[in-house]
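A protein chain is absent from this complex, but the other protein chains hold their places.
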Amino acid sequence: MTATLERPDGTVAAPKRPPRWWLLLGKDKMAAVAAVVLGLVLLTALAGPLLLGDAATRQDLDASLRPPSFDHGITGLLGTDILGRSVLARLVEAAGTTLSVAMPAVLFSLVVGSAIGMWAGYHGGRRENIAMRVADVILSFPSLLLAVVVLYVFTPSVANIVFILALARIPIYLRTARAEAAELKSRLFVDAARTFGTASWPTIYRHILPIAMPTLLTVATLDFCFVMLSESSLSFLGIGIQPPDVSWGLMVAQGRQFLQTAWWIAVLPGVAIVLTTVSATILAAWVRLATDPAQRWRLTLPTSKRGKRRVTTEVTA
Amino acid sequence: MLSSVPTRRRTRALTALLAAALLPASACAVANSDGAGDAGAADGSTLRIVLAQEPPTLEPCESSLTSTGVVVRSNISEPLIERDPTTGELDPLLATGWRQTSPTTWTFDIRSGVRFHSGAPFTAEDAAFSIDRAVNSDLACNVDGYVFEDEKLGVEATSPTSLTVTTVEPDPILPLRLSFVEIVPRGTSTEAKVREPVGTGPYAIAGWQTGVSITLHRNENYWGEQPAFPVVRYVWRSESSVRAAMIAKGEADLSTGLDPEDATEENSIAYPNNETTALRLDGTQAPLDDIRVRKAIGLVIDRQAIARTLFDGLGEPAAQLVPDGVVGYNPALQAQAPDHEAARALIEQARADGVPLDREITLVARNDQFPRVAETAEALQYQLAQLGLNVRILMTDTAAHLQYQLRPFPENVGPVALLIMHGNQAGDAAFTTSQYLVSDGPQSTFGTPELDARIDDAERLSGQARQDAFAAVLADQNETVAQYAYLAHMRGLLGIGDSVEYEPNPATGDELRLAAVRPAKGQGR
Partner (left out) sequence: MTTFLRKRIVSSAIPLVVVVLGVFILARLTGNPVDLYLPLSATAEQRAAFSAEHGFDQPILVQLWDYLGQVVQLDFGESLRTGQPAAEMVLEAFPATLQLAAVTMLIAIVGAVLIGSLAAYRPNSLADRTSSFLSMTAASIPDFWFAIMGVLVFGVSLGILPTSGVTGGPEVWVLPIATLLIRPFGVLVQVVRGSMVAALSAPYVKVARGKGASEKRVVFGHALRNATMPVLTVAGDLTIGLVNGAVVVETIFGWPGIGKLMIDSILQRDFAVLQAAVLLTAVTIFLLNILIDVCYALLDARVRQAVPA
């Protein structure tokens, strides 16, 4: 299953044949920008809190609701919230929390859902039936309400939020993966593997996973956005990330009351969510093209004039 | 993929199937097209009010619940006596007079010539029935618990215009308590609560479209002065900004509970709403069982800054649980600026005595308790952290908050600092002390026998002696018990459009008297 995790990173960080991937990325300006934005978000989430110290939690009720300006140093650049905390520092602090909710939730549902789905689709019969009915059960609960109930019963800690958001999304991967596996298992190469006595998991891993992967990854990127928004909706309903922790979703939810009077509190974290998810989607679309031999040539289409012939030959070679 | 040809017809069939499934659903709309919005047209004959939530019921014996009382009280049904929310005086309503005829007996003169909406005449029998129903029945009415503390009353109609009420113990404020009992006609169910009651009030229920609106029509046979608006319509929106938008747009004339950031001078009026916010410190759990720690918390909270910033200047820093105007309010107790040095000194003493100061304290607050409650909790957490205390915030919904608020308290949850908002609707400190201060009070975590005794004595007194005794009780609590670290006496914001005139009073949030709302002058309505 580790291949599932390595792959999206691998295409960006390019462990095997770096020049080619970097060149391809350079050809697609939007994908390049998206990669840079995502890189910045990651960097911010990792290094930001170290630089800012306690600026994200330091309150000053006399500095409440200051608009963005250059008058109060770096921390005052994007204004302050109602408690006089620096919005910039909170955005940075929130990046870490947001990613540490969204990424585990997406990865967890991706791995578990895909594994069960492919297993069910590959074997068919009763195993498939049971897996699909479990998916039906989860899907039949409105996920937001399920989250609210569960988080009232158990405390709304980050781990619980991750778990419940992941649980709600498992059926999506399960169904997608099952459909792919069910179709692939009758194909010649899978049949051949089975005939030669290969066990089921190696077959799934070697023959089904690589083909199902692009679709699953696309769903995962869309889900990245879904998870962030769900986390925000939970905060809107008062049951999301709990202070003093802060996430972008919580900032948008808490800031909504100030939309008329202090726009920066709700709008800036909203922009952060939009930028991150749009970048992730663009990059995922690019990765999907770049990893699909039948589609890869599209990346070489001229978005700029220079060097198109060389890359074309190199890629199609 | 399949070859595309054979599926062509099927795709068409599929499209038709989908369309067939979707269209009937959208053909019959919930929206009926009178083009005027939920609250009705701005035609001058309808008063349109937007509430924060739909009343769960209009049962009169539940009217001490804010969301029910704000519609029912003195509009649909009326009590025998009403309390003037500004002066605290008791005024006659369905009773024309009352007197204490023995230490445990009160006699009430019942108004004649009053009819219920159903047309039935109102007599002392109905009054006796209503009191019996609210207080002595198995309905478990909120009024019963809140106002009477399950004291059982003997009620008898001695003639159609005379009623006697007897209590077990002498009760000097029985008329005040009875001002919470709304009168319903005999025949109203005593087995179940009624959703749409009949009363004697200036308005009768004309319709309740669940989830959408409640419509009241003027009672043309009302015994008193006719109110200005023939029709009143209530709608509800949970977002304050939407309520404010409805006022701004002219879709509603009045709105309860606006948040400060949605309010402007044109669209709202601030009024003291009798609510007081405070932290209730659980004195049974370390480190909060040490009075020095509790006092240090009281000293370190910057209630001035919280009131100024988080409550937008609408709160007045508090040093006791009841606001000015309530019997027992102690004018000598005034909120002080935070004193960090004194607080730290107390904490150091406690630390030296081995009090476990690093034990995690849970600060419990309720979503939507008051505007900016989450931010207030964060401010408190920050200020207590400066004292070296380890505080965790737990935001809950109403049900979970009640578990922390009421006896029996949850066990094994460690030390709890509960953010409470106490509204003394009745105007007498006895309603506060019996709940929040006595050792075994339903909302009190602990107390002292000495304070209990003083409260017991104060409850038997009346007049100036009562005022002085309760004022002393409140001062004593701060000195010897310190169960509460106060925040502020709150003020509410009433959204008001320019088409109506209304002067809010301290009771407006609990009881919005429609008869007091008039069309604005110069509106030609």
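For clarity, chains are labelled A and B in written order, and residue numbers in each chain start from 1.
Going forward, contacts are C-beta pairs under 8 Å (C-beta built on N, C-alpha and C of every residue); 3 or more make two chains touch, one makes a residue touch a chain.
Bear in mind the structure is a predicted one, so any value in this text is a computation, not a measurement.
K.L.:
Using the touch definition from the top, which of A:Leu83, A:Val148 or A:Ala290 touches the missing chain?
P.N.:
Within the whole complex, the residue contacting the unshown chain is A:Val148.
K.L.:
Decide which residue listed in B:Ile81, B:Val235, B:Leu281 or B:Ile455 touches the omitted chain of the complex.
P.N.:
B:Val235
K.L.:
Out of A:Met228, A:Val246, A:Ala262 or A:Ala290, point to the residue that touches the absent chain in the complete complex.
P.N.:
A:Met228
K.L.:
Where does chain B touch the missing chain, residue by residue?
P.N.:
Residues 1-4, 7-8, 10-11, 13-14, 17-18, 21-23, 25-26, 28-40, 56-57, 64, 138, 140-146, 149-150, 192-193, 195, 209-213, 235-239, 241-242, 245-246, 248-249, 251, 397-400, 402-403, 406, 435, 442-443 of chain B touch the chain absent from view.
K.L.:
Provide the residue numbers of chain A that touch the chain removed from this figure.
P.N.:
30, 124-126, 128-129, 132-134, 136-137, 139-146, 148-150, 152-153, 172, 175-176, 179, 182-183, 218, 222, 225-226, 228-230, 232-233, 236-237, 249, 252-253, 256, 259-260, 266, 270, 273-274, 277-278, 281-282, 285, 294-295, 298, 301, 303
One rule holds for everything that comes next: only the chains that are shown with their structure count from here on.
K.L.:
How far is the middle of chain A from the middle of chain B, if each middle is the mean of its Cα atoms, in Å?
P.N.:
44
K.L.:
Okay, in this complex, where on chain A does chain B touch?
P.N.:
Touching chain B from chain A are residues 57, 59, 61-62, 64, 82-84, 152, 155, 238-239, 242-244, 254, 256-262.
K.L.:
Would you pull the chain B residues touching chain A in the complex into a rising list?
P.N.:
240-241, 259, 261-262, 302, 305-306, 308-310, 367-368, 371-372, 374-375, 377-379, 381-382, 393-395, 397, 400
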